[in-house]
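Every protein chain but one is kept in place in this view of the complex.
Chain lettering (A and B) follows the sequence in which the chains are written, and residue indices restart at 1 in each chain.
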Amino acid sequence: MSTDSPDDRTEPEDSASLTRRDLVKAVGAVGLVGGASAATVNVDTDDLWTDDQQHYVGDDHGEYGASDVIHTTCGQCNTFCPIKVRLADESGTGEYSSLVRKLAGNPYSFLNTQPFSQVPYDSDPEDVAMGDVEGSGDVTADRWSLSGGRICLKGQAGIQTAFDSYRVRKPMKRVGPRGSGEWKTVSWEQAIEDIVEGDDELGHPGLRDLWGYAPQDAVMSDWEAVQNDEMDKADFDEKWGDALVDTDHPDLGPKANQIVDVGGFRRNFIRTRLWHQGLGSINSVHHAGTCGFSSVLGNVRSHAGKKKRQYPDIENCEYLLVWGTNPMVANKGPTWLAPKLTNAIEDGMRMDVIDPRMSKTAEKADTWVPVEPGADGALALGMARWILEHDRHDTEYLRNPAESAAEADGEPTWSDATHLVLVDEEAGPKARASDLGLVPEDHDLADDFVAVDASTGEPRPVSEIETGVLDVAMTVDGAAVESVWSQYRDRVFEYTIEEYAEMAGVSVERIEEIADEFTSHGKRAAIMAYRGPAKHTNGFYNTRAIATLQHLVGNYDWKGGQITPYAGYSTMSGRYELGQVPDGHSPWGIPLLRGGVNYEDTSLFERDDGYPAKRPWFPVAPPQATQELYGSAADEYPYGVEALFIRPYSNNHVLAVAGGDEIPDILGDPDTIPLVVASDTVIGETSKYADYILPEPTYLERWENFGTYPNKRLADEKISQPAISVVPDARPFEDVLIDLWKEMDLPGVGEDAIPDSEGTLWPLDQAEDFYLKLTANIAYSREPVPDAEEDELRAFRESHEKGLGDAFDLERWKQAVGDEEWAKVVTVLNRGGRFEEPVENYAERYAEHGHDYDYADRFDDSNAYDGEHMRYKLGSRVDFYSEVVPNGKHSYTGERFDPLPRVDDVEHYDGQVQAAVTDEGDPERPLRLINWKPRTQGMHRTQNSPWLRETRPENPVWINPRDADGRGIENGDEITVDAGRREVEGIAMVTGGIRPGVVGAMWGWGRSGDGASAETIDGSTRGPVEGDGHTPYQFDEPMTEEAGLAKGRDAGFAINHLQPLDADLGDTGLSDLVGGSNAQYDAFVEVERR
Amino acid sequence: MATEQSRFDFDPGFLDDRLRVAWYAVLGVLLLIGGYAMWLRLTQGMRSTNLTSTTPWGAWVAFYIYFVGLSAGAFLVSTLANVFGIEKLHRIDRDALFAAIISMVVALLFVWTDLGRMDRMFYPFVWRQLTSPLSWEVHAYVAYILVLVAELYFSMRYDLARIAEHGSGLRSRLSALLTLGRRATTDASRATDRTWLKRAGILGIPLAIFLVHGGTGVLFAVSKARPYWNSGLFPVIFIVSAVLSGTALVMVLYVLRTRLFDGESVDRDLLERLSVLLAVFIIVDAALTAIEALIAVASLHPHELETWSIILFGEMSWSFWWFMVGFGWVFPLVMVSKRSWRRTPWLMVVAGLSVVIGIVAVRFNIVVPPQILPVMEGLPHGSYFPSAVEWATSAGMIAVGLLLYTIGAELLPLTPLDRGDN
Partner (left out) sequence: MSRSGEDGRAPGVPDVGRTTLDEMVDHERTDPREELARTDHDTDLGLAMAEDAKRVSRGDLSAEEFWERYDERAEREFGDAYRETPNPAIDSDDQTIDAGTADSLGCSVGSMESVACDLRAQDETDAAAESSSDVTDGDERWGMVIDLQKCVGCDSCSVACKAENRTPPGVSYNVVMEEEHGEFPNVTRTNVPRPCMQCENPPCVQVCPVSATYKMDNGVVNIDYDRCIGCRYCMIACPYGARYFDFGENYDDEVEEAGEITSPEYGVDRGAREDGESPIGNVRKCSFCTHRLERGEEPACVETCVGDARNMGDLDDPDSEVSKMADSSRAFQLKESEGTDPNVYYLE
């Protein structure tokens, strides 16, 4: 017990008590001197008490709680991190509903808390906001405590995207010719009306007139009849003329195909539901062709299971080869990859980086391998040669011909190395058991691949074989066959290591070193690759060469190896079948971008006299070669575009496409595309050429369901919800399309649009009708989430009322889902999605072990691992040899594509070499210009943020001293970059961190939209954004730009306007015909001092 | 030793009315421009300057330390007369004191204008910081000004009393006010004045040397962040160049007022003596600067080397070579190299003005270059040249000083009435 004050005493007041005088007496009486102490004290009151009183210390710490927080998703770059939006207290008088106080990472999400563990999913949002979750660390004692999670600088600056004063505030219609820069505002009703019915003022047709549809079966059976002279061509024309693009070429499909959608995201809703099934148009295009297309396809063709991307299990990887990607600041995304990587390196992982320049990732590398741009295939095959020569490949793994054999070895995947190829057949398909007469046609194993059984030396269906033979060349049943391994091996041995080294510009020793290292860690070595090797016309083959290196060690699905966790929660089905449109259309016909179709197989082949085709076809890629869009429209090849609806988010093609500077001429001519409608947040470089710009809410103001790349160990599903409303008149494009579709009576919107799991039909009148149902699907996926309690429901209501103001209608939101679903929907919304916990009983264990504990690795019931394997697996065959690829032919030459990885030059459509790999080459100008993602910007969309422009005021041109010295260029000098067809001005950054002969700069600069140039709306003109700073001085010397002053929004130069145009096409950059990519790293320039 | 009343004739100021009008017109224009610039400074705040966070101190600070130096220099010259009793200099004693006071007023004007929050200029007297040279300086300035005023008072009171007694009109009434009631014109009262004058002077010397000017040097020298300033010689150089500029100023004032106000012929011996003094100070100043540079170079401290390379060859080199070396040292040295030139008043005025301008450059070269180089490698390099507002406000504030001086010179007995015969 303690006694703090006399009143607490157990004794009654009047009892005997020692007074101070008694004490003196008692001690005095004894006369005892207590043991004297030799110690001293020095009470220096100066120090203790006369210190200046603290001043200017208040107690306003900006308290906030769950009612001030909305969890949603960042959209500043395409990583889409879960975020925590902290709303500001009541302030200001703008049109906006609420200001944003601060953005941070979402602490519920493991993506934002690396290397620590996220708060348990069931944690009360109030506790999370207050930092009261048990186990989440303590700011004084732990080095990092979990209040908000991590997000990158671009994400931090999202506030300035929402509050960009150059945002489009009302629907706008152009005044004067396209691209005039003059606009007038119109009402939404007017805009919808004009778009549907056409407009005399601008003289454009309306959707109603442009649209036409007919089902494929009916048309094609009639066409069949015409071919067989069973039907009159004139009747056919009469019958289908209003519905088809061209009755002479019905395979082009319905007229609806000439109404084209361009938009990077919201594919579930806009593409699948509205465009494909509502409109019946096959043409809904996203940004793949300009983004990671060839990389994705190179991976897709290297694995039988779904695998688009290469990622390691960073936590347990021992050797990581980062190949032409920059995960510390780009890739998808820095928020979790960077902290995972820095900690893995600290824990002893070796990381080497292959990149022509020293990226932020290469800075942290053990070894930086400055490869010659575009020569990655040579480097990879050189490594493969060393590995094969030194027998460092995992023979055990490679000799498993099928799942059964792999399983016996504890291998989740197996390869096609032992499979036999029919070498004499034109497209070189792999042999099937029935092809070689090993089993009858109707046998279960008829479609099995074939390998030679090592125990018998006989070819057998692979399912029957324990161990296959790798090197095979024989004749079976009269058919010449070779094993894939033999083919691959021959390919690898086409050049010597010295030759590969010469091509790659990397020393033989270095190739041997990394090949050795890569094969010295068993399954715990892996590659992370992305755009660097892929964004050339040989990008597909480069990626194939890199991907197949991992087949050699068979590291798939192994802890510490190559991972493929497409792990999420179901979104489109479950409670509601969101992908289903009652009485919807089925899109068909040749896609505008000519993907997935061989030129030979179309009616145009005959029309145009065979090869070469007028423009490239992409027979083994999906129709997403975005860069071809405008040239195709101009050439009306395969058909013209009547109406273009563009959401420039990730599709600001004028800046994003190599050669995008050719687009304005095409878009500017109304005869080419009669109707162009942009749904945009600002007047961008591309939307500038539209007839209408419709104001979109920014990512902080709208719904979305963004995916996460498969580079995480656990499942997640993100939901974006509106957190604020800055522009009251902005409408998400979904809402606009719903209105348009209703006007046109198209299926999939309005009453009875969405079936639930019972078959009951629900209306679709606004975006939230869709997204709340999607949230319900997420909530009920796997183990349904708990219901939100009273407190949580209140926090939800309060935060949304605070954030959205009048734009929030609780009752309307509730109506979008079933009553019993609402509380679960709130649970998911309050957390910004679903995030799998690393182990069972996580909350309990978290309270015990805290956030600084690697649950996934330390517990047997880990949700990330399954023993030594990943829990979420690829679990499929991996392919050295792709049967699919040679089915495609080059549409200029008619040559088949190569089933194997190969070394290839960078070529124009007509085969002219742009950048040589196989020999020295003879470029017109001496310096190869590469580029990369801006560390401080998310593509172009974030240039509206002065906070970001301050950190790097422009994109200086990196140049090696060896190249700079001869040109008299010093760091910070003003220079011109001459690309032949165009010259730009820039600033030199002289650095040893780039390969001699190569120069480069950040892409993402040189804007002319979004406040970078003057805009006139309703007659009043607003000038461009000027740089900050009150003095005339520029603090832009590269590497010392830390003055915190931004330049204007037009700072720097546009990389893509320096790119070479395709020599044959002349209106866009070069394309990879196999992988579909727009080539972006293949310009040659000369640099001079200004 | 009383003078005869008949010879009492006090009429200071311009002899030539046209000159007076012209002079006031020039000042008026400068004041107008300065006033407008000051309005811009007040409404736009520090945005009106070319200062940045990399280079936070600029023209105003340079002028501030310049005028503090000028004041200290002028004071020391006057003190030579008062304390050490150099009779020859006695004639310009009050002039020097008055100039010292006005210089301090102008210096404080510059400090005030330079404050980010001009409204808080009195805060240093409310809150202090023992370790802050600036905190000490502010107090020292006040004390120093008080000493100067006291000295001027004791130096002038006798004459003021006489003017009050014998003169008439505005001057007489003003003089009466300024005697602060001590109207005696006896020898005893004069002796008292002398005693106190000497005492104030003795108090003033350490104040001027150590606190005011050495202190201003210390202001910079304590900044470890800037090795260029962080040297022991720094305060010394400060004082030497202060004395140099003070000497030059006094010389110029002496010639000008003697010719323009008193209409007398210049005492060429005195002039020569002053010009020799000037030459000595120039040589010492140049020598110290050279030593400082050598020490810096010998230290091989990268920051110092770079600062010096900026001064000598960089973006500021014009200021160093043309103004500091050219106007400050070489030209005046050439001017005083011949005896006949030394005895030519207008040449000495030119030489003096040249030094006065050269020392402005010295001040700029002290203040700016160390702020061009970043304190940490990796931070941006600074750039600085005063903005129009800075130049114009500076001109205005200097004009205020000139105006005050002129008015004083027109109204006060800044030259002893006894015409030098004691």
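Just so it is clear, a residue touches a chain if its C-beta (ideal position, glycine included) is under 8 Å from a C-beta of that chain, and two chains touch if they have at least 3 such contacts.
Values in this document were obtained by computation on a predicted structure and should not be read as measured data.
**Student:** I'm checking contacts with the chain that's been left out. Which of A:Gly298, A:Gly993 or A:Pro1060 qualifies?
**Tutor:** A:Gly993
**Student:** Based on the whole complex, identify which of A:Asp200, A:Asp229 or A:Glu346 touches the chain you can't see.
**Tutor:** Reading the full complex, the residue touching the unseen chain is A:Glu346.
**Student:** Which of A:Gly148, A:Pro312 or A:Pro412 touches the chain that is not shown?
**Tutor:** Going through A:Gly148, A:Pro312 or A:Pro412 one by one, A:Gly148 is the residue touching the chain not shown.
**Student:** Which candidate, B:Leu51, B:Leu197 or B:Leu271, sits in contact with the chain we can't see?
**Tutor:** Missing-chain contact among the listed residues: B:Leu51.
**Student:** Which parts of chain B face the unshown chain closely enough to count as touching?
**Tutor:** Chain B touches the missing chain through residues 44-47, 51-54, 56-57, 111, 114-117, 120-121, 123-124, 126-129, 131-135, 137-138, 219-220, 222-226, 371, 374-379.
**Student:** Tell me where the left-out chain touches chain A, residue by residue.
**Tutor:** Interface with the chain not displayed, on the chain A side: 1-5, 9-11, 47-49, 52, 54-63, 88, 91-92, 94, 96, 99, 101-105, 114-115, 131, 138-145, 147-154, 156-157, 159-160, 163-166, 328-329, 334-335, 338-339, 342-343, 345-346, 358, 360-361, 363-364, 368, 370, 726, 935-936, 944, 946-948, 950-952, 960-962, 991-996, 1011, 1025-1026, 1028-1030, 1039-1040, 1042-1046, 1049.
One rule holds in what follows: only the chains that are shown with their structure count from here on.
**Student:** Compute the distance, rounded to whole Å, between the mean C-alpha positions of chain A and chain B.
**Tutor:** Computed value for the inter-centroid distance: 67 Å.
**Student:** Would you tell me which residues of chain A are touching chain B in their complex?
**Tutor:** Residues 1029-1033, 1035, 1037, 1039-1044.
**Student:** Flag every residue of chain B that touches chain A in the complex, lowest number first.
**Tutor:** Residue list for chain B touching chain A: 47-54, 374, 378-384, 387.
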